[in-house]
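Note that this is a trimmed complex: some chains were dropped, and none of the rest were shifted.
Letters A, B, C and D mark the chains in the order given here, with residues in each chain numbered from 1 onward.
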Amino acid sequence: MTTLSDPPTQQFRLSMLVYDTRYRSLTFQALAALLLALSIFYLGSNLISNLRAAGLNISFEFLGAPAGYDINQTLVEYDSQSSHARAAVVGVLNTLVVAVLACVTATIFGVLAGVLRLSNNWLVSKLMAFYVEIFRNIPVLIWIIIIFTIMTAVLPAPSAFRGAEPDASMVMGSFAFTNRGIYTPAPVWGPGSMVVVLTFVASIVAIIAYRKYTTKLLYDTGRLLPVFWPSIALFFLPTILMFFIMGKPVTLDVPELKGFNFQGGIKVGGPLIALWFALSIYTGAFIAENVRAGIQAVSKGQTEAAAALGLRSGRIMSLVILPQALRVIIPPLISQYLNITKNSSLAIAVGYADITATLGGITLNQTGRAIECVLLLMLFYLTISLCISAFMNVYNNAIKLKER
Amino acid sequence: MSEQHAHDVAFVRTEFVPESPPPGVASGPVKWMRENLFASPANSVLTLLSIYAIYLILSPTLPWILNGVWTASSLSECREILNGTSGACFAVLTERWPQLLYGFKYPADEYWRPTLAFVLLFIAAAPVLFFDLPRKLLIFTGLYPFLAFWLIWGGTILTPLLALAGCVVGGLVYQRLVASNFAAGFFGGIVAALVVWTLGGVLIPEGASDNALLPAVPSRDLGGFMLNMMLGVTCVSLSLPIGIALALGRQSSMPLIKWICVVFIEFIRGVPLITLLFVASVMLSYFFPPESTVDLFLRVVIMITMFSSAYIAEVIRGGLAALPRGQYEAADSLGLDYAQAMRLIILPQALKISIPGIVNVAVGLFKDTTLVSVISMFDLVGMIRGPILASTEWNGVYWELLGFAAALFFVVCYGISQYSQWLERRLATDHR
Amino acid sequence: AGTIDDVKARGKLNCGVTTGLVGFAAPDSNGEWKGFDVALCRAVAAAVLGDGNAVEFVPTTGKTRFTALASGEVDVLARNTTWTFSRDVDLKFEFVGVNYYDGQGFMVPKALGVSSAKELDGATVCIQTGTTTELNLADFFRANNISYEPVPIETNAEAQQQYLAGACDVYTTDASGLAATRATFENPGDHVLLPEIISKEPLGPLVRHGDNEWADVVRWTLNALISAEEYGVTSANIDEMAAGTNNPEINRILGTEGTLGEMLGLDAQWAMRAIKVGGNYGEVFAQNIGESTPIGLARGLNAQWTDGGLLYSPPFR
Amino acid sequence: MAEAQMKVSDQVAITIDKMNKWYGAFHVLRDINLTVYQGERIVICGPSGSGKSTLIRCINALEEHQQGSITVDGTLLSSDLKNVDKIRSEVGMVFQHFNLFPHLTILENCTLAPIWVRKIPRKEAEATAMHFLEKVKIPEQANKYPGQLSGGQQQRVAIARSLCMRPRIMLFDEPTSALDPEMIKEVLDTMIELAEEGMTMLCVTHEMGFARQVANRVIFMDAGQIVEQNEPEEFFLNPKSDRTKLFLSQILGH
């Protein structure tokens, strides 16, 4: 044995680039970098020469120019003289509105269907299975079109409400279902209405506090107060009382047929409804499957153990099954939310003015700035999805069951 | 020690109790209904609600369907026949089915070609989907793409033959060279294939397509459900190898390669397919050399393939992660190199685990092919929304057409998802 | 290489048309494209390739048409597209002429009892997105200080569907488009066009900027059709006339005199073929959108200058 | 043997009378008659599928029986939810797979039922829980989660969790069969300790050492019936029925 402690320093040979583990990965990465650079260069030079040939350039100045077109659903102030950038903002807000609405309703549909699918009622569970299969296996675009067609072709036009003997009439005298959307009464906040609203907010806070208090009471003294009915009472009574005490400050502005359309009240546009409903019922089918899987993932042993401890079935659900099932349900649920956001870009099929329709549609077209608009569009969706997945990672780490 | 208990515990059964039927609880349909439909008051309410819901759905639709008119040449004629009663006008389907299935420009005399390709697809897919079938069938699977290409697009048979020859030569060179070095084999194979293609491309005469056995059909003339099927099948099969490469890249220990794959995958998964289709329709041609005009079908295929390969990569990554480390180590210790270990040991197992996931991606992708209608391609949905509903005769027949499209997709997607469930069950019990 | 060489090499002309506007461009039940714009495409194809059927029709929406042209997917766009400053200058296209002088109009159901666009305050308006009409509409209502609600729509077919279902009170687009759309209604009589024409919409074929040879081919094909009408050359008498006439202008057009075809990079018979496929401008007009068709458009501004219209082809010389 | 200290009273804890149970058309339990006295420690054994688990699950109303009666501590098990609740809170049960609640800490596992069912204030419940956790020798794990414990520790938590409800009767369904050999001992020790305190126990197990050491009575079941029962010594040394002999030769043989 020699005393030498390091391997003899070898002469560097070219073959070592491939055969020596120290250089091998560098070689490959250099190759990959080269290929990447080459293809970027190739695509980039094509792009530049094509743009030059077409006499175009890349510039985002158009965003400041007046858009020139009108949008039918604007959450921020907007008219045809506003800039393209503002039109894009309107689109972003509309995308977020429909996505958030659809997430909420899809969750409701999904949870209902998922739970009912596990029902021991044969008919109900079969019906839910039918719902899930039908909606999962037909493209969402077809659903959007079908529901939009129902909206436009089946519901009456506003003109049908006109005349002495109209073909259609308002539901309860204040809701109008037309093929342009649904008109509902809007609250008019008279003087003193703030008090009513505050009371309502306060009673919500009170309900939460009361629930906290009952749990604490139980923990401290072992006394369990009723929760359900007091919550209901707290929800309604104070607000209603205050409403009358303040002399009915909140009145309803009931939509009325004036001119071509209903005026007053709140209008939820047809495209919004079609998109919202189609997205929620389609995604609801997927969520139902997640919910079912989540509940089934909690083993029967858990229920039995809880029952053997003397817990009643309602408590077993809320204390043992749901907390465990939610861990399984929520991650796929969040990716369904991501899907909803991405699928909301199908707004374009029904003329809903989301970001794809404004920035990626009309603006792109009127200005001809295809590359810029598509880039901005992708950037927007990418940001949203990165935010959602970042949130999901945080959540997943937070709920991870402690293991050995 | 037994003095403590006063009870005599010893007991031996001498007479065994025979099995007897359960006590006479009602059986038959009444019992079944009581247990499954009316077990509790709440349950009964649910049942009644469900029955009412079913009634609500069926009462208008059933008569409408049953009273359908199957022969008429236009909506107004149809309405005349119906004479005010409620009924579907399925005549639009009988009138326009070729357009719905093949698009409005595919030559009518040639419908048998895509149909045949479609039937052959089952034979080609079978050995991939069912492991029990003889492996020899895979040869047909390998030939199928070229055959299907020739059948659908027609033109000179030399083109697919040349493509096939290129692949075969590439494969042979790969086999030759891979023995010494994977990289040499891989790139050697590609180069060989490219050489064959360019050489062959020069050799194929200009007008070869003019009076070929099968008349050439330009890809713009493809449409209808056929377009959905073709996009789905092509993109899924193309995205498999890319997805595998991406998944392996994402697992790589080389940071640059891993980073490229991660960025690609997350980018693609972060944007909606529609924006990628916009890229295909408005941006992509700026990235090709000025003189080459890549047709829209190809551009769409490129984008959808990128899209689905990102999703498939994630599925396969799951499959790779499910393999125990020991498999990698055993392969290493036997002296297999990276490519061999992947090809012989890791991928066969990882892919098998991933098949259900891949099938789900495929179903999702197939449904998403309808989005091409947004960039005015005439797939099934595009046909309905465009030429058919716009035509004077059939302006206003929504339900029959949309219902037809929905039914078509349902049959295919439901079929595939049933297959994937069957497969999952089978993989779960498969001990091998 | 220039577009003309590409087209010759390909053996097909890629022509962008609408996704379906009866009379202008729409596939019939056999999938054959027919219409006023289609005829121009066929004329160009006949001129360049010698075959009026050597055309690939690429259906485009208001939104996709310009990208299709810019990206080279189509060689020429003949899709009732208005010649505007920004399209010409900013989007870098070349309008080669005007084949239909039009203006934006409104269509409403008779039952609404509206007689002027100014009465449309609060109406819901169906409008194709990505068009000039969309911008005109915004300007018109703003100028008149009345409100409306736009329903943006991709294609004429959808607009028609929405309008008929009553999802919008008014449909607005080029007056010619309105007439064509109304013609396909079951009861065209129930709908009226309002008298206001709120814009100038000179519609014409366009090509990419920068390829002047190709632009010339399309421009002079169009001019040949117009001139042919002016000089009484029809598809019926063209063979006769091709034998030679005593009008040198006709002779130059039909290639019996001079080398105009050669200058364009085509052969001598180019214009003859172009006229032969669908007839001269007048014939094309009459066959597809004229008064004897269901669409029933009068020549109006689109009459020859000699008849008090605006059609005025530059001389072939 | 510690048996001398264990007392069996004359008071009846459980009476099962002519009980029969079917799964669909399958007759799982046939004509079960059994009286358990307070303080008795009964081991139930028998081949797989003989209905041992089903029997003890019936006692806890986890399964319904169709004929005959079960009376626990004077309460007749009927479909009346109140009776079921009463019985369940008197009877503790330990499962083969522990069935701890993975989302709660050990302490929360042990206090959940006392708080929500027995309505014991949290402080008190926690004190009790710590008491029993000490008894099973893992008080230091109180704030960990079940997933962080070994199998043997988990099973001991499961026992403590049952004890926190202060049951008068404990049912064990193969409590050690999912454990590694070294952990079995931990759990058996805990059970022996319980037995020494006079808890009434019914235990399905094949640990013959345990049966010998603590049981007053061994019950052998086969095909849904009680085939033989006897004191452990007698049972193991002098099995009467052929089936018992066969069974014993199998399990003692290996």
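Quick note on the criterion: contacts are C-beta pairs under 8 Å (C-beta built on N, C-alpha and C of every residue); 3 or more make two chains touch, one makes a residue touch a chain.
All of these numbers come straight from a predicted model, not from anything done at the bench.
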Copy-number formula (whole complex, one representative of each chain type shown): A x1, B x1, C x1, D x2
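The definition used in the following text is that only the chains that are shown with their structure count from here on.
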Euclidean distance of C-alpha centroids - chain B vs chain C, Å: 41
Centre distance in Å when chain B and chain D are each reduced to the mean of their C-alpha atoms: 53
For chain C paired with chain D, centre-to-centre distance based on mean C-alpha positions, whole Å: 89
Contacts with 2+ other chains: residues of chain B: 282, 285-286, 290, 385
Multi-chain contact residues (two or more partners), chain A: 53, 153, 348, 364, 370
Give every residue of chain B touching chain A within the complex, in rising order. 36-37, 39, 43, 46-47, 50-51, 53-54, 181, 183, 253-257, 260, 266-267, 269-275, 278-279, 282-283, 285-290, 363, 367-368, 370-371, 373-374, 381, 385, 398-399, 402, 405-406, 409-410, 413-414, 417
Complex interface listing, chain B residues touching chain C: 76, 95, 99, 104-105, 218, 220, 281-282, 285-286, 290-291, 293, 295-296, 375-376, 378, 385-387, 389-393, 395-396
Per the contact definition, I'd like the list of chain A residues that touch chain D in the complex. 218-224, 299, 301-302, 304-312, 315, 319-320, 323-324, 327, 401-404
